[in-house]
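In this view, the complex is presented without one of its protein chains, the others remaining in place.
Presenting chain A:
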Amino acid sequence: MDNFLAARSQMAVSLGFHIVFSCIGMVMPFFMAVAHFLWLRTGNENYKNITKAWSKGVAIFFATGAVSGTVLSFELGLLWPEFMKHAGPIFGMPFSLEGTAFFIEAIALGFFLYGWNTFNRWFHWVTGVVVGVSGIVSGILVVAANSWMNSPSGFDYINGKYTNIDPIKAMFNDAWFSQALHMTIAAFAATGFAVAGIHALMIIRKQNVGFHAAAFRITAMFAVVAAILQPLSGDISAKFVAKNQPAKLAAMEAHFKTQTYSPLIIGGVPDTKNQEVKYAVELPGMLSLMVNDKFDSEVIGLDRIPVKDQPPVAVTHYAFQIMVAAGMVMLGISLLYLLAVFKFKQWLSKEWLFKIFVAATPLGFLAVEAGWTVTEVGRQPWIIQGVMRTADAVTPMPGIMYSFYLFTVVYFSLAVAVTFLLGRQIKMVPVIYDHTNLNLQS
């Protein structure tokens, strides 16, 4: 395996896992805080049990997210030293603030996990909220650093030199808001659907139904709201990408030919050699409408982008299709659930509704991974859009493939271990958290 490909693969694997661990680690505290709040308000022990059970999940995911994040802060240098040498001082601002946010999160988590029966109940609740808020702030800051790679600003690049550096301007680059918004909502939708799906499965299996039904209601609400908001933030992102990274948009849409009344291409197999998409559904003019709000506007196609500056079209296009499709399915399920909650209350006791949620368990994370692929692969061949090529940033050390194999094995083992531990948490719900139907079990 070529060194450059190995480095890219290792980065993809590391981030692919980290993104899951950290999304769950930053969203679960909010579920926990709601359940905790309901317990403090109503005194209903069920909510206390849910809070405790979820807090174990938070602890497990926080630990894995924290170590995989620590590893990433080194991997940036281990794999992309040339990039970090120049970019570090420019886009480092969000990382230095993120250090603080992450630290606060770790401290608050210490208070929360070990503070049962020790502090004032509301102080204890607030520490849980602080875990969530500082997690979200960390996430936004890290995404702001990534968005700088997509829309670099806060420096002048003259004759190969990076001058006039302004880290604050770099942090508030043009893409930070749309990307941070899209990622944050995605984290809520993905975690919401994943957790709701697990509780739905337990409801279908008729285990600790009271416990799981209450947990389901809380997570489903987060999931549903996020899934409904997400297409709106997606629209903001798409418009931004069209303006800022036309090559990425063209690859996402497999849009080869610059034209007015550009069609929106759904599905299909892009053929880069013949510059066409086979077997696709085309909606005439819709792409122009989507990115510029006008049917007759021109959308830049790949024909305007020099071949050496084009991202891999097929991967970007497929990933984008997967993300949008998953998003649309989640939107549909969400609208259905809202109908059930506000109109057809009898659906809420029907098994098919829970079956739908079980089926949707992985959808959110599928969309997150696909979206991440779109933004990263769609930026290629650049590591800093238009400024530095990824190939020029890679480490001179040979043999990165071995490091890639090692990291892959480690991350897969971690994923297996985390799944195993969550399985055991769920299995032990009747024993540790919810004693109400112990008799039924034995």
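Quick note on the criterion: a contact is a pair of C-beta atoms (placed from the backbone, for glycine too) under 8 Å apart; a residue touches a chain by one contact, two chains touch by 3 or more; residues count from 1.
The rule we apply is simple: contacts and distances are computed from a predicted model.
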(request) Would you kindly match the missing chain to its UniProt protein name, picking from "Oxaloacetate decarboxylase, gamma chain", "Cytochrome d ubiquinol oxidase subunit II", "PadR family transcriptional regulator" or "(Fe-S)-binding protein"? (result) "Cytochrome d ubiquinol oxidase subunit II"
(message) One chain isn't shown here. Among A:95, A:261 or A:295, which residue touches it?
(response) A:95
(request) May I ask which residue of A:13, A:221, A:387 or A:421 touches the chain that does not appear here? (result) A:421
(message) To test your reading of the contact rule: which positions on chain A touch the chain that is missing from view?
(response) 56, 59-60, 62-64, 66-71, 73-78, 81-82, 84-86, 88-90, 92-93, 95-100, 102-104, 106-111, 113-114, 117-121, 165-168, 395-399, 403, 406, 410, 414, 417, 421, 424-425, 427-428, 432
